[in-house]
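In this view, the complex is presented without one of its protein chains, the others remaining in place.
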Amino acid sequence: MIAPMSELLAIRYDFDVVWDFLFDPIVLEALWETMKISTLAMVGGVVLGIVLAVMRVSRNPVASTASGLYVWFWRGTPVILQLLMFFFGLKQVIDEDIFRDNWTRFRAAVVIFAFNEAAYMAEIGRAGILSVDPGQMDAAKSLGMTNLQAMRRIILPQAIRVMIPPTGNEFIALLKNTSVLFAIGIVELTNAARIQAARNFKIMELYSVAAFWYLMIVTVFSIGQAELERRFAAGERDQPQTLFSRMTRVVGASRRGEGKF
Amino acid sequence: MVRIEDAHKRFGELEVLRGVTTNVARGEVVVLLGASGSGKTTLLRCINHLDKLDDGRIYVDGELVGYREVKGKIVEDKESAIARKRAQIGMVFQRFNLFPHLTAIGNVIEAPMRVKKMPKAAAQELGREQLEKVGLSDKIDEHPNKLSGGQQQRVAIARALAMQPKLMLFDEPTSALDPELVGEVLDVMKELARDGMTMIVVTHEIGFAREVADRVVFMDEGVIVEDAPPRELIESPKHERTKAFLSRIL
Partner (left out) sequence: MPRLFRTFLTLCLVALAAALVFAACGDDDDDNGGNGGGGDIDISGVPELDDGVLNVGSDIAYAPFEFYEEGTTTPDGLDIDLAEAIAVALDVDIEFQNTGFDGIIPALEVDDFDVLISAMTITDERSEVIDFVPYITVGTGIVVPTGNPDGIAGLDDLCGKTVAVQVGTIQFDMLEAQNDSCDDDVNIVVFDTNPLAVEDLRTGGSDANFSDYPVAAEDAAISGGDLEVVDTQIAPEPYGLGVRKTSTELNAVLDEALQAIIDDGTYQQILDDWDLPDIALN
C-alpha cells in the first residue's frame, strides 16, 4: 500500500502485515516467554532486594558490607555483560556436563535478571525502610520485639507502601531490558519481530507489533500498580484515586441516584 | 525496682547526662521535671536501653538492661536478652508511635502474640480487656488515623500494658495533645497509679504531679537538682534553678 502524500514523500506501511503478525503464534510465544522471564525475575529480585536492604541497614558490619558490595557489582555493570559473563563465561569456565546441562538459557536469564534487579531493589528497599518514622522502631523495641521481628511486622509493611511506585518503575524497565536476551539466544518479543523482519523486510510494520504488545503489558500493569497502591494506603489519611476506584465510585453513586459525584 | 547509679550519656560532643543517681521503689510514681535538654527524656530512654549509657549503671528489678556482667566487666548483651528485658518495661511516647497499618486492637495484641507467643484467641481477649480499661471498647477495629490524639495515646497505653510490664515509662505523654484531650489520658494514668504500677513520668503537668506522684525529681543540665515529694518541691523549692524553672511554667 503506497500512499503518496505529495511529490516529496511516499509513505509505505503495510497494515496487512501488521494484522497478520499481531496474533502470530511466534509473537504470542515470544510474548509469553518475555512475560515469564520478566515476572519470575522481578519476584526474585524484589525478595532478594528486600533481604539486601535489611542487611544494609543492619548494625552487623558483615551483613552491611556484604550487601554494599553486592549492590556495587550488580548495579555497576550492564546487564548484557552480566548475561554474557554468567551464561557463556561461566559455562566456559565450568567444564562439567552437570552444570552445563542444568544452567539453561531460560534459567540463566531469570537468575541473572533477578540478581541484577535485586541490586536496584536493595536501594529502593533501603530508602523505603529509612522513610519509616524512627519512632516506630522505638515503639516496637520497647514492646520487646527484636530487630528482625520489628522489621518484618512493623517497618517493612510501612516501607512497602513507599516502595510501590519505584518498584513498578523497575518492573517496566526490566520488561524492556529483556530485549537484550537475544545475546544468549532467547527469542523474546523484540527479537521475534526482528527475526521476521529479516525475512520479509517489513521493519516498521513488524516492530509496530512488538511495540504494541509492550505498551499493552505496561498499561495493564500500571492499572494493577495503582490498585496495589490504593490497597496499601489503608490506614493512611490520603487515599489515592485510581481509574478503577473512580469508576466504581461513579457507578455506585449513580445507582444510588445521587446527582453530584 | 529501678536503681540508677551515676549515669552518663554523651551525644557526640554534648554531654546530656552528667552523673545521675537515684532510685525508684516498687509501686512508686516519680515525675521527672525539667527544661528541654535537661536530660530527662534521655534518662528515660536509657532505662530500657533505647539509648546506650556511656558510663554508670541502671538496674531494673535487680538486673542490668542491655548489658551483662562478664568477669567483672560490663558488655553489651545479646539482642534476644535485651528484648526479653524490654518486654517487662512499658513505654509510652510523646507522639504515640502507634502502628498505622494495624487497627487499635491490632496494635495492642501484636507484641503479646509475636513476643510472648500468645495464641490469637487469648490475645484478642486480652486486647479487648485492655482497650476497655482505657475506655475505648467501641474503637477496637479503627485504624489510628481515625482516632483523636487522646484516643491514640490511650491505645498506646493499652498496648504497653498488654505486655504486663513491671514498670511503665512515660515520655511527655500529653505534650502533643490538644488541651481538651489531655484529661482523658491523665485519668487513665491516675488509675494506673492507683492500681499500684511503678511509673516514671516525664511531664509538664504539674496538676498530675501534685495529685498522683510520690516524688518529683527536677533535672537540669544533666544532673538531678532536687528530689522531693510534690507538695514540697512545687510549693517550697529549695534550689534557685528549681524556683526559676517553676516560676516559668506555673
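Going by the order they are written in, the chains are A and B; count residues from 1 in each one.
Here is the rule we use: contacts are C-beta pairs under 8 Å (C-beta built on N, C-alpha and C of every residue); 3 or more make two chains touch, one makes a residue touch a chain.
Keep in mind it's a predicted model, so treat the numbers as computed, not measured.
Taking every chain of the complex into account, the omitted one touches A.
The residue touching the chain not shown here, chosen from A:22, A:47, A:81 or A:203, is A:203. The chain not shown here touches chain A at positions 87-88, 91-92, 97, 100-101, 104-105, 182-185, 187, 191, 194-195, 197-201, 203.
One rule holds for everything that comes next: only the chains that are shown with their structure count from here on.
Mean C-alpha positions place chain A and chain B at a centre distance of 46 Å. Put simply, chain A touches chain B in their complex at residues 133, 135-136, 138-147, 149, 153-154, 157-158, 234-237. By the touch rule above, chain B contacts chain A in their complex via residues 48, 50, 79-80, 83-84, 86-91, 93, 95, 97-102, 110-111, 114-115, 143-145, 156, 159-160, 163.
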